[in-house]
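The complex appears here without one of its protein chains, the remainder shown in place.
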């Protein structure tokens, strides 16, 4: 877990005006000892800073959300699990040859509810990032998740999944080990589970690789997270045949939390701390926990058959078509 | 399929006296044109040959059975499948990365019964032998078999397995891919199937690697086949600390078909053509088919629950102990 | 254009060709001949079609449109199309360099189809089946809401009629222009197949050149049995994307049907000329009237007159 208090937050490109103001304030504060008259200026700038910050984050473009969702200091699954439950019992492995670190899972207690939690993991240090394959699971990772889903189903444990992945890994052995089948099997099996499943997109929801742990009764998204059928870079290069059109692709695909809520695909957008979850891990984790516990509590009142039918009906209704 | 009529049968060591007689007869026959008086000698030798052959095969030592079971011309699973059903539909792969050629399976019709057939396969040519890893499946092979077992169970198709394997492969990736778990899971799942399972040891029944497809309602063995908890070579080297004691190990372990029948572990010993199945593929296949069809027909009269309980009870009763 | 119209227009075309003996335009001439992608042989298009779109010289399996595919697999006259008029709306008002609505019109004009999959009930050697065929020629065979909905309904149809389900996939993946809704079709179809599976259904998935992305990672890989056509390229990620990611050359036969067979991903590779017979024989092994939802014998049996709702 990264302690945000001790570490300087790296500003994003669209946050530069804010960063400039902050620097000015800091400079003035250093001179304050010599020149007490500056206090007024500082106050004025501080006010300006607060205003700018507020307005900045209400008028974010889709590509800005994407930048926040991908922020290198954004809390990852392990951060949430550690904040929520220091006694989290991690379960490893697919039983057939690999323990994919890009997929973390185990026994978690949240708001008094005992559950199986599974999440993609990006890694913080370079070494971790490589170990986690930058958050791109291999087929072995999806199969590890499936093993935990089945465990949960057997013992009536509700399931929480946290999604933050660019997608499945486009690699040689991933194809050889049939990642298409691994993803498909997860969709297939998740749809048949008789325990409540709550999925939260906490960062990037990257296509099939995200959906593989996202077939849930309730799908939530953090305010600045994104969810899309293809990466905006992929979309831009295919449809615009240009790498400069990523922003257009973000816009066109309607991939932000609020847009996807409007499309009716998700159930709730969870507020983040101002500027993004990486500004305050504790608050982000707490907001997330509240939302999850509330949804889970509701679902846990259903019978096994109801909970399954609820999930299947949800996905059954997705689609936009006419029959005339 | 090897055509035995066209190919000379390679004699085993204990068959040498027979081979010598056969050579003498042949030599005399070549001289018969010059010296018609030899006919009497030939007849006498021929009589001797027939007598010797008969007595030879009723007094086989365990290690002689082992030699026949391992004979390089012994019919393998593919030979039986091809003789029984030219329309055999082979099904490949474990779905997650490998198609182990040491484990063959598919949809087979035998005596009018549609079934799923699975068998280990040793390979005939050097290239085939290597492709089949000399009949030693990898974990992927056991998982392929399991996939077919589950298919059979879903569609109510009875299962036939043919066992002829030195055992699971003692290799690096086999261990890394958790072959112990692969074997254990097969035992676990086979015991729960609700379709009839008939297993036949057709050659070598090598320990856990054999049992992994051998948890059946009825277990049959070909007359000269063997079935043991460890290879006699392994047993000799561990218990006698000597490679010369293989014959003693064979004797001590009680691994021949008749001995195992006496121990109550198998249900039937199937006659082979005189000298072994490799002397007459058609006859061997036909004997085997008759036995299988008869057993299968009986089992198919049971209900799903009965067939499962029958199998579980069978294995529940194996063991020799006292409680005083 | 539904299947009946298509057959009618094909008949008309035939008659036209025989009646009018005028010199050919260049376009008409080109349509007469097809060059094999693999061996470069120049083939008479009519012969190629008669040979099920397989090059008689090198056995290269050309792509087959959805209607031709059904024609090849279903007993003559047995196919009854479902959901023929379903079309996609434009939920995102998607616009890249062109509006999605415009691109859809274009796709329909090119393929002569309303969408990238044609579904219905048919018979294969007398055995009733639920049959779907994708058409790569329509919008790259991409899966949007309509493809997802039609495949889902087909699975539901197969479930309620207790008949085998056969889907021939050929797709570039999910349809980007419908954004997240396209992605959700993967889950929707998989969920319908789960229900079908638990009801004891037999689903045979056929993978044709090419099958990629969200289609592979959902219904295409969920067959009880999976059959690939020779040479078909099948995968999740595209070859070029993988090469860019891992910065190394991939094997020449990477992601071909034969490569997948070697890597345990498909049950068999079947030549198109044997496909119908093989399907028929496989189906004969799976008596769906025998097993019911709980694995117990079903109460009723399928009557062929009661196949469609």
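Chains: A, B and C, in written order; residue numbering restarts at 1 for each.
Basically, a residue touches a chain if its C-beta (ideal position, glycine included) is under 8 Å from a C-beta of that chain, and two chains touch if they have at least 3 such contacts.
Remember, it's a predicted structure, so these values are computed and weren't measured experimentally.
Considering the full assembly, with which of the depicted chains is the omitted chain in contact?
A, B
Touching the absent chain in the whole complex: find that residue among A:77, A:96, A:179 or A:312.
The one listed residue touching the chain not shown is A:96.
With respect to the chain omitted from the figure, which of B:77, B:96, B:207 or B:225 is a touching residue?
Here the residue in touch with the unshown chain is B:207.
Could I get the residues of chain A that touch the absent chain, sorted low to high?
Counting over the whole complex, chain A touches the hidden chain at residues 87, 89-100, 107, 114, 140, 144, 151, 154-157, 194, 304.
Touching residues of chain B against the unshown chain: what are they?
These residues of chain B touch the chain that is not shown: 168-172, 174-181, 183-185, 187-192, 207-208, 211, 214-215, 227-230, 234-235, 238-240, 248-249, 252-255, 260, 263, 265, 311-312, 315-316, 318-324.
Just so we're on the same page, only the chains that are shown with their structure count from here on.
Have a look at A-C versus B-C and report the one with more C-beta pairs in contact.
Higher C-beta contact count between the two pairs: A-C.
Measuring from CA centroids, which chain ends up nearest the centre of the complete protein set?
Checking distances from each chain centre to the full centroid gives C.
Distance-wise, how many Å sit between the C-alpha centres of chain A and chain B, to the nearest whole number?
55
For chain A, which residues are shared contacts with two or more other chains?
Within chain A, residues 176-178, 181 contact more than one other chain.
Could you tell me which residues belong to chain C and also touch two or more other chains?
197, 263-265, in rising order.
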